[in-house]
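Structure incoming, see below.
The complex is shown incomplete by one protein chain, all other protein chains being positioned as in the whole.
Showing chain A:
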Amino acid sequence: MRPTPRSLLRILVPVKRCVDYAVKIRVNAQQTGVETNVKHSMNPFDEIAVEEAVRLRERLKDAVKGITAVTIGPSKAQETLRTALAMGADDAVHVETPEAAIVEPLAVAKLLRAVMDKKGPYDLVILGKQAIDDDAGQTGQMLAGLLGCAQATFASKLDVDVGAGTADVTREIDGGLEQVRVKLPAIVTADLRLNEPRYASLPNIMKAKKKPLEKLKPEDLGVDITPRLQMLKVTEPPKRVGGQKVDNVDELIAKLKKAGVLPGAA
């Protein structure tokens, strides 16, 4: 990832099509995954990433040379790209994968690296810290590893100094906030409180359909997406069993002993 000339920033925003956050998840009958014939939308953390890229441009104006949205997924994932374009991305890349294919984080990271080689250079990659479907939370870190570049994960604030070629990122950690400065090119993963994404306005939705969208296949990029993991079984969490009220501490201790939680006579 070679940086573009100083004072110009190209941003890549990878987005994923997920089961909508409001949908009640159900395990499928074969226990191989969840029911997918439900409403889908952009992974909420990726929406935050798109919003942050658009806000960077609103702040830095012409210093942001371009915002590219990229998705890896079946043909329907194109809707997710249109949403990113309607929010303010300039162009989009769709790496189309077979309908039922599972693309693991490492394969995603490799595909993203290949897209960056082909379409880049990019100076900044902003993506969600995790996708709400598999909750792996690995893609950003793996991509930084593959590229050998800086990473700042779980960002709750992002400032870019284009001239200096650095980004200041505030991260939410246990017990406080951590501020780090990374050299561009860098990978930033978005946490929940980074911003509140806008709703795509109607004029922007209409404009989005005229923005360029390039389609690629994993083969075009020379990446093998064969899964390395085998899904054994997916089950729902056990149903919560109702609790019981006790009258006093003695009764509680007696019950705990009986249940074998505390040592003592059963």
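Methods note: a contact is a pair of C-beta atoms (placed from the backbone, for glycine too) under 8 Å apart; a residue touches a chain by one contact, two chains touch by 3 or more; residues count from 1.
As a convention for this text, contacts and distances are computed from a predicted model.
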Hey, which one's the missing chain according to UniProt: "Short/branched chain specific acyl-CoA dehydrogenase, mitochondrial", "AP complex subunit sigma", "AP-2 complex subunit alpha" or "MO25-like protein"? "Short/branched chain specific acyl-CoA dehydrogenase, mitochondrial"
Which is it among A:Val38, A:Ala164 or A:Met206 that touches the chain not included here? A:Met206
Residue by residue, what part of chain A touches the chain that was omitted? 41, 79, 82-83, 86, 199-209
